[in-house]
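After this line comes subunit A, so read on.
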Amino acid sequence: QEIKIALIAGKTGALEPYAKETETGFMMGLEYLTAGKMEVNGKKIKVIIKDDQSKPDMGRALLAEAYGDDKVDIAVGTTSSGSALAMLPVAEEYKKILIVEPAVADAITGDKWNRYIFRTSRNSMQDALAAASTIKAGGSIAFLSQDNAFGRDAIKAAKEALTMAGSKAKVVHEEFSAQNTTDFTAPAQRIFDALKNKPEPRILQIVWAGPSPMNKLADLKPERFGINLAPGGNILPVMKLWKSYAGTQGTIYYYYDFPKNKMNDWLVAEHTKRFKAPPDFFTAGGFAAASAVYTALNKAKSTNTEKLITAMEGMEFDTPKGKMNFRKEDHQALQTMYHFKIKKDQKNEWDILELVREIPVSDIPVPVKNKR
Partner candidate 1 sequence: MQTSSTSTVSSPSLSTRDLSIHFGGHVAVNQVSADFYPGSLTVIVGPNGAGKTTYFNLISGQLNASAGSVSLFGQDITKFGAAKRTRAGIGRAFQLTNLFPHLSVMENVRLAVQSRAGIGLNIFSLWSSHRELIQRAEHYLDRVALANRSNDRVITLSHGDKRKLEVAILLALEPEIMMFDEPTAGMSVDEVPVVLNLIQEVKSEKNKTILLVEHKMDVVRSLADRIIVLHNGTLVADGEPASVMASAIVQEAYLGKGVA
Partner candidate 2 sequence: MNLFRQLLSDDLPRSRMLSALLLLTFFGLAAAPFITSGARPLNTAATICIYIILVASYDLLLGYTGIVSFAHTMFFGIGAYGVGLALSSGTPGWGIIVIGVLLALILTVALALMIGLFALRVRAIFYSMITLAVASSFAVLASQLSDLTGGEDGITFRVPEILTPGFQLFENDLWGRTIDGKIITYYIVFSVCVLLFLFLLRVVNSPFGRVLQAIRENEFRAEALGYRTVVYRVLANCLAALLAALAGALMALWLRYVGPKTMLSFEVMTDILLIVVIGGMGTLYGAVIGAALFIIAQNYLKNLMAQGAESLVDFPILAQIFHPDRWMLWLGVLFILSVYFFPTGIVGKLRSHKLK
Partner candidate 3 sequence: MSEVIDPTQVDQPLLQLNGVHTHIGEYHILQGVDLLVPRGGLSVLLGRNGAGKTTTLRTIMGLWKASQGSILFDGNNIAAQATPIIAQAGIAYVPESMEIFSDLTVKENLHLAARNGTMDTHRLEWIFAFFPALKKFWNYPAGNLSGGQKQMVAIARAMIEPRKLLLVDEPTKGLAPAIIQSLMDAFTELKATDTTILLVEQNFNFVKNLGDTVAVMDDGRVVHTGSMRELANNEDLQQKLLGLSLASHQ
């Protein structure tokens, strides 16, 4: 008699690196919480890992398989928002819990949501609000993002966020470039032309999933026109390339050096020991998801879905980022974010960011978008 948990991630294909981090984080999470015994409520925890190759149809099939054939009690996943969105109805069909990590699309806890869905990862809106909270003052803003569902969502959110955060800044330009754009000269020119001789401060906010064009733009010296870049945080391998842009500010979901709590300390120490590198963005996410699962099972003292739901709604749980909690309305985990600045003198290759300010949940008033 054991407790089965399915972890679905895009382990092969475009998002492979992210998925790997999530998996590591999730397993380390359980290890830490169960003190290595992999047991909860006296039952063994069995984790079944599935690779949806970031394909929505696969995700859907695998989740159905997990609930139907493997009879798992809780499922966690997945990397690609598309795949995650396709999974939501399956959870409803099988009346089982699905904890979404690390997909960010707002719709997951928005109009596509159903009561079996919880999310530990932040959503685009939280990113946006965090970013907005750093731009309280007036001035002019331009956005650069990729020209697809994610990008357009993000910018929509970002603008909404600005008003909610009560920022006086004015949005003067939105630039959408194709996902596979390699040469950013043209977009940059357009943005510069739009921003220069608009009221100061002039900020170019970059929202980009995958390798960010941040340094391409920086190379074109936006400061010529008094323009500051505000990149969204990214995974370490990408941010390593930002070294030479010390001083640039942005917001991020997790950076190993920011949170101060023993869970994170353990994670950083262990991870560095095992993988010769500090934990990253998605590692923390995976860890958080594990914690959510563990805490829920612990609290519900059962694997019965209804019991779990009641237990989880409003549940507070520890994560490497400190406390999170699933708010009742849309099961979105509310969490802190970080306002960072790129360091000038860096001690080692992983020493990239310095903390400007931890953005408390209170500064990130995520609107409730779902209907129950």
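In this text, a residue touches a chain if its C-beta (ideal position, glycine included) is under 8 Å from a C-beta of that chain, and two chains touch if they have at least 3 such contacts; residues count from 1.
Per the selection procedure, all candidates are chains of the complex that A comes from, given by their letters.
Because the structure is predicted, anything quoted here is derived from the model rather than measured.
Trainee: Which option touches subunit A in the complex, given 1, 2 or 3? Just the number is fine.
Mentor: My answer, from the options 1, 2 or 3, is 2.
Trainee: Along subunit A, where are the residues that touch candidate 2 in the complex?
Mentor: My answer: residues 11-12, 16, 51, 54-57, 60-61, 64-65, 68-69, 81-82, 85-86, 88-89, 93, 105, 147-150, 152, 178-180.
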